[in-house]
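Input: a single structure, listed below in structure tokens.
Apart from one protein chain that is not included, each protein chain of the complex appears where it belongs.
Moving on, here comes subunit A:
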Amino acid sequence: MTTVALLGNPNTGKTTLFNELTDKYAYVGNWEGVTVDKKLGRIRHSEMVVVDLPGIYSLTPITKDEAVACNYLLNDSPDMILNVTNASQLKRNMLLSIELLEFGRPVVLALNMIDDLKANGISYDFAELAKRLGCQVRATNARKKSGLDQLRQELLATPPTATQPLHLAYPAAVQAAITQASQALVTDYQLTPAFANWLAIQYLNRNQIVRRYANKHHLQPLLRHQQAYDDQNFEEQIFQTRLAFIDDTLTATTKYLHEVSNANLTAKIDRIVTHPVLGLPIFVGIFLLMFKLSFDWIGTPLSDGLDAFISGPLSATANQFLTSIGAIPFLKSLIVDGIIAGVGGVLSFIPQIFVLFACISVLEDSGYMARAALVTDRLMQLIGLNGKAFIPLIIGFGCNVTGIMAARTIEQPKERLVTTLISPFMSCSARLPIYGLFVAAFFQRNQALIVLSLYFLGIAVALLMAKIYQWVFKIRENTVFIIELPKYHVPRPDIIAMGTWEKGKGFIRKAGTVIFGGTVLIWLLSNLGPRGIVTNIDQSFSAAIGQFVLPLFRPIGITSWQTISALMTGVLAKEVISSSMIVLFHLSGQTGLIATFSSLFTPLSAYALLVFILIYAPCFATLAAIKAETNSKKWALYSVVSSTVIAYLAALLIYQVGSLFI
């Protein structure tokens, strides 16, 4: 089995290429840092495995996701490297290419987005480029699926044997140090000459990961001279040599075409969306549009239809069927009132959630996300974060877990920690069903507006907490913020569809697992009591638990124990809150759920409850992600406690202050 490592600068289309070459689908977006961990896929009809790695500018990592790529080269030693480059930015892409060519494995250089290069009136002499670099060169356009068959053939045909690594003419002192160290590594440590050579160059170049590797393996020939290397500023000399090599190579291989297309769509769009004054209003407008689509125009009508089907024909048919086969009432009630009502109630929100995901996918695929990060940077700076933290937060609207993962692209550890901690305040899609239930009952007219207000409240709480953390953690005002603004893409329908499905399938899977389990659990707790099966729900276990803590929640306007029991199940997964509520209220009152709500809540207490649900303890999956990313249980525990306290205070404030006016 041959493994091919997919390496290249961020946002050069590695993941799109990966998806086109292999059978497995991975997540694509038009900003840097989409891939934060490695993904494996097999090239169709072959034994060749492709490893998709996070985008890197060089092998010397700054962020956590970049370290993944360097560690992979050190420890897994791929048979081949597919270096994906952005053809129109070859100059800087080649800084990485050189490091990969020096690694001594066969390299196939893919000049991706080749159409953009042509539009700029430039072409390269591929044969000459291949000769000078000592590797195969292929032009591709992964988005338009051109050049991919040839690339696939090329990969399958390339013999996975070690080739001659690229040798640059480094200054004499540097070269002497490299030769001396690598010879010692070969004789004393039995490394292959190519690997020893590469290791020495990387060590001289102050690659921290390689330096840590050398420490761990006690590579004395390198460790001994570290001071001397750094004193002579070898890093700078290496950089200058590479730059000169790139300039030479590109000058010799560039061909200027006559026609230059002037249709610079990106510049035109950017003139508007990155406008100093209009930028922020446009950002807010795009979000408003997203919510209008999901909750007013497309999502809600579809959801209502689905709900009518589940609670009407489906439920009635199941009921009839179960009666006809003579199922015992307990089982019939479990299936009809528990599972179909509860799980079905959550599933009816699929259209709204998928429309929202489709909108987020369009933003991701088009390239707008990077602009959003830019226009919000000034704002984020006020709270000690940078614009890049905005991307994980927006992804958090889909799911907090992926949002927390996306925070890996942030350079400073402290900023990353803060972003991780505030991510759960972003209103994820799992909270939508419960909002939907309540806005349908209390805020018929302003559904989108009420939901949008919750989203913005989530953002406000996140920003406020970030400000507090900035003060507590003493984060400096001026931090690294460099963001690439990629060319806009016309969103490709299949990428949007795949992206939407990729984000949404978790929701459906959860319906079959956690939500199903949670619903059955709450149904059992509500039908069983200390004295066995109960007919009156007020004597059940869930009533006992709910009643016990109810006094605590009266000040925020919650008067029914059912709500408390439902909130507790929400820690399993936020969707379970709504299925629990459906089960609990459906069992207690035979009238419709909405009618029951109006006797238990006022619009004000309903809103206070929604605010509480927005902010309180994150779900298990999110807690696990926080623990994994911070490497500590303490932060996960802290997240549970702090968010519940904040949720309580916010709901208290809204309910008590609101009561004065209403």
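The rule is simple: a contact is a pair of C-beta atoms (placed from the backbone, for glycine too) under 8 Å apart; a residue touches a chain by one contact, two chains touch by 3 or more; residues count from 1.
By our rule, contacts and distances are computed from a predicted model.
When the unshown chain is looked up in UniProt, the name that turns up among "Spermidine/putrescine ABC transporter permease", "Ferrous iron transport protein A", "Paraquat-inducible protein A" or "Formate dehydrogenase" is "Ferrous iron transport protein A".
From the options A:274, A:453 or A:547, the residue with contact to the unseen chain in the full assembly is A:274. From the set A:23, A:230 or A:247, the residue in touch with the chain omitted from the display is A:247, counting the whole complex. Looking at A:44, A:91, A:144 or A:255, the residue that reaches the missing chain in the full complex is A:91.
The chain not displayed touches subunit A at residues 57-58, 60, 62, 88-89, 91-92, 95, 120-122, 239, 243, 247, 250-251, 254, 260, 262, 270, 274, 276-277, 370, 373-374, 377-378, 381, 387, 411, 478, 480-485.
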